[in-house]
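Of the protein chains in this complex, one is absent; all others appear in place.
Right, chain A next:
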Amino acid sequence: MSPNFLGKNITMTETAEKIRDHFDLFHQPEYADMMDNKRKQFENSVGEAEVARVSDWTKTKEYQEKNFAREALVINPAKACQPLGAVFAAVGFEKTLPFVHGSQGCVAYYRSHFSRHFKEPTSCVSSSMTEDAAVFGGLNNMIDGLANSYALYKPKMIAVSTTCMAEVIGDDLNAFIKNAKEKGSVPQDFDVTYAHTPAFVGSHITGYDNVMKGVVEHFWDGKSGTVEKLERKPNESVNFLGGFDGNTVGNIREVKRIFELMGVDYTIFGDNSDVWDTPADGEFRMYDGGTTLEQAANAIHAKATISMQEFCTEKTLATIAAHGQEVVAFNSPIGITGTDRFLQAISRITGKAIPEALTKERGRLVDAIGDSSAHIHGKKFAIFGDPDLCYGLAEFILELGGEPTHILATNGNKTWEAKVQALLDSSPFGVNCKVYAGKDLWHLRSLLFTEPVDFMIGNTYGKYLERDTGTPLIRMGFPVFDRHHHHRSPIWGYQGTMNVLVKILDKIFDEMDKATNIAGKTDLSFDIIR
C-alpha cells in the first residue's frame, strides 16, 4: 500500500513475481480506477450516453451523406506513397540498392513497412537531405550519397528514386547522377537508374511503374546517352511484370513454376521472391536473387511482355510497347476464368500448349470450388485494396456466386472504375454491387453500416473496420502486418486461387464456429463436420 498523488492508498497488483504484460496489466483495478478517474476529473469527457448517441449517428445514412460529401479530408486512406512502390520495384533486381533521394525519415518508413509485412530486412538508403539541401538543392547529397553507398554496400546497380522534398525543390536526377559520376562517386559505366517518384502524385503503384519504366529506359535506351541504344532482335521469350504485390514471394515462384511447366523462355522483370525470403543459415544476404542486369537488358528482345497488374504498369507497358513488343495486361487474375485467360495468353504468345499438369490443377480447383462453393454462394463481400487486386478478387467472388457489394480503391482511377463496373455488369451477381474509386476506409465504414456485408477482404488496416462494424476481415493485399507469412502463399494460378478459396472458407467456417461456441447457449450447431 502506498499513497498516490491524490493521497489515496492504492494496492499495486504488479509484483516482481508476476509481471503482467500490456494485455492484462491495464485491466487491473488500480489502472482501471486511475483511467476512470482521469476520464471523470480531467478529460472533460461527455457522458457515455452522448458517446453512444454520436457513435450511433455515425452509422446512419444521414452521416454517410455527410461523409461522402467530404471535399478535402482523407481519413484512413487505403494507399501508400510512390517511393514505397519505388523501393519495391528496385529490390527486384540483382544486387540493386534502392537509393531514395530526399529526407531519410521517409526511407525509414519504407524499410519498416516492408519488414513488418515480409518479416525480412529491406536494404535501402537515402541521400539524407537536410535544411541546407532544401535551400541550395540536393546535388551534394547525391554526390556524397552515391559515393558512400557504392563504397559501403557494394551494389551492382543503384536505383534512384525521390521523396517529396527533392521533388518540391525540383532536383534533376539525370543531371545530378551525371554530375556525381563525373565527380567519381561511382564509375562512369556503373548502372544507376532513376525515377521521379513524388508522393504527392499517385500512389505506391505509380512509384512501382515509374521505377520499372526507368529501368527499361536505362538499359534499352542507351543508359542516359552514355552508350548506344540497344537494337531489338525479337526472340521467343516473354517478360513478366508482377506489379506491386503483397504476395510477391509466393506469386513469383508460382508464375515461374507455370512458365517452366509450359516450357516457356521467360524473364521475370523485377523478381523480389528471394530478397524477401532469405534463409536463416548464418549468412546475411543484403541482396539475394533478382533479375540480373543482363536479363534486364536482354528483355528488349522478348516477343511480348505480360503484366499481371495493369494499373501498376501503365507507363512501363507503354514504353515497352513503343519498343515494338506486344504487351498484355491483366488485373491480378484470380479464379478459374482469370487464370484461364492468363494461361491462354501465354500459350498464344509462345505457341506452347497448356500442359496436362496445369489442366489437372484446373480440374482440381473446379472440384474444390464445387465441393464448397455453396458456402460462398450468396454471401456479400466488401473488397478494398489496390485496383488490380480488387478487380481480380471481385471477379473470383462473382465466379463463386458471391456478391462483391462494395469494391473500393483509394488509388483507383476513373478507367479502373469503369472497368470494374463492366465486370459487375457482366454477372447476375454484380447487380447490387458498386465500385468506389478514390474513396477511403472511412467511406467504407459508412457503407458497411448502411449496406452491411458478410465479409470484408483487404489489408490489415481493415481490422479497425472489423472492430467497428463487426464485419469479419479476410486478410489479403498489402500490408498484412498482424498475420505472419501470408506473402509466402501465391494467390495467382490455379493453386494460388485454391489458397484464396481456402482463406475465404476458413473465415466463413471460423465465423460459423464463433456463432455457435458458447457452451450451453449457442452450441447447438457447434459441429465437427462443416
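Criterion: a residue touches a chain if its C-beta (ideal position, glycine included) is under 8 Å from a C-beta of that chain, and two chains touch if they have at least 3 such contacts; residues count from 1.
Basically, contacts and distances are computed from a predicted model.
Of the candidates "Carbohydrate ABC transporter membrane protein 1 (CUT1 family)", "Nitrogenase iron-molybdenum cofactor biosynthesis protein NifE", "FtsX-like permease family protein" or "Sulfide dehydrogenase [flavocytochrome c] flavoprotein chain", the chain left out of this view carries the UniProt protein name "Nitrogenase iron-molybdenum cofactor biosynthesis protein NifE". Contact with the chain not shown here comes from a single listed residue; of A:70, A:119, A:377 or A:467, that residue is A:377.
Per the touch definition above, the residue from A:45, A:60, A:344 or A:432 contacting the chain not shown is A:344.
Of the listed residues A:181, A:323 or A:362, the one in contact with the hidden chain in the full complex is A:362. In the full complex, chain A touches the omitted chain through residues 336-337, 340, 343-344, 347, 353-354, 359, 362, 366-367, 369-371, 373-374, 377-378, 398-401, 427, 429, 519-520, 523-530.
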